[in-house]
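Left out: one protein chain. Kept in place: all the others.
Up next, chain A:
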Amino acid sequence: MVHIVKRMRKLRELLWIRVGPGAIIFPKEVSKIRMEFSANIEGGHRGARKFWREMLPRIKYRNPALPIEISRHKDKLGPSILEVYTTVKAAAAAATPASTTPTPSAEAGAGATQDTLSASPEAPAHTIDLRMAQESEILAQLIARTGATVLKATAEEKEELAEIAEFKERSEKDRVEVREKLEAKRREEEMLRLARGEMVAAT
């Protein structure tokens, strides 16, 4: 089993899933989120993957009942989109008429309906194009479109985060120090070994 100290440290760092970018709560009408992007970052899918790895856990933690689906394909020219489904689609569409057919993601959305199966029969309320987008941009767009509330870290949590950061910095310094010491020792041993070896060869 992994050592207890290691595990507990990791659990302490669990804080990252509670606070930080992505700690948002969606309004009630958001019923599902679906992402689709390539398994490879080539072709502008990097931001999408980063978003999934770093921010989706926070979103899922804050919205545990919200189904989040991800499908990854092999085609680098394939769709790279994030779709938000809502229960009251008509109301949402009326509220944000511009976002249902955003100009940049029009062709991406069309591609999605063509070659991939949309999971639910109704069309998504919002579609965000993820191609060439940074993960922070994706999050900003998502918040703007759905009107999600962003949770701020409390003072204690900030303090704890700072503590963890400081700890990490210190451990990096220690690591360098120890490595230097170890390397010096190895060098010495090596020199000694060579000296002895040479002496044997000389006699």
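The criterion applied here is as follows: a residue touches a chain if its C-beta (ideal position, glycine included) is under 8 Å from a C-beta of that chain, and two chains touch if they have at least 3 such contacts; residues count from 1.
Just so we're on the same page, contacts and distances are computed from a predicted model.
A.B. asks: Can you pick, from "Proteasome-like protein", "Cytosolic Fe-S cluster assembly factor CFD1", "CCZ1/INTU/HSP4 first Longin domain-containing protein" or "Ribosomal protein L1", the UniProt name of the chain not shown?
C.D. replies: Checked against "Proteasome-like protein", "Cytosolic Fe-S cluster assembly factor CFD1", "CCZ1/INTU/HSP4 first Longin domain-containing protein" or "Ribosomal protein L1": the hidden chain maps to "Ribosomal protein L1".
A.B. asks: Which residue, A:Leu56, A:Ala125 or A:Leu142, contacts the hidden chain when the whole complex is considered?
C.D. replies: Answer from the full complex: A:Leu56 touches the omitted chain.
A.B. asks: Even though one chain is hidden, which residues of chain A still touch it in the full complex?
C.D. replies: Residues 1-2, 4, 7-8, 10-12, 14, 17, 35, 52, 56-61, 64-65, 67-70, 181, 184-185, 187-188, 190-192, 194-195, 197-198, 201-202 of chain A touch the chain that is not shown.
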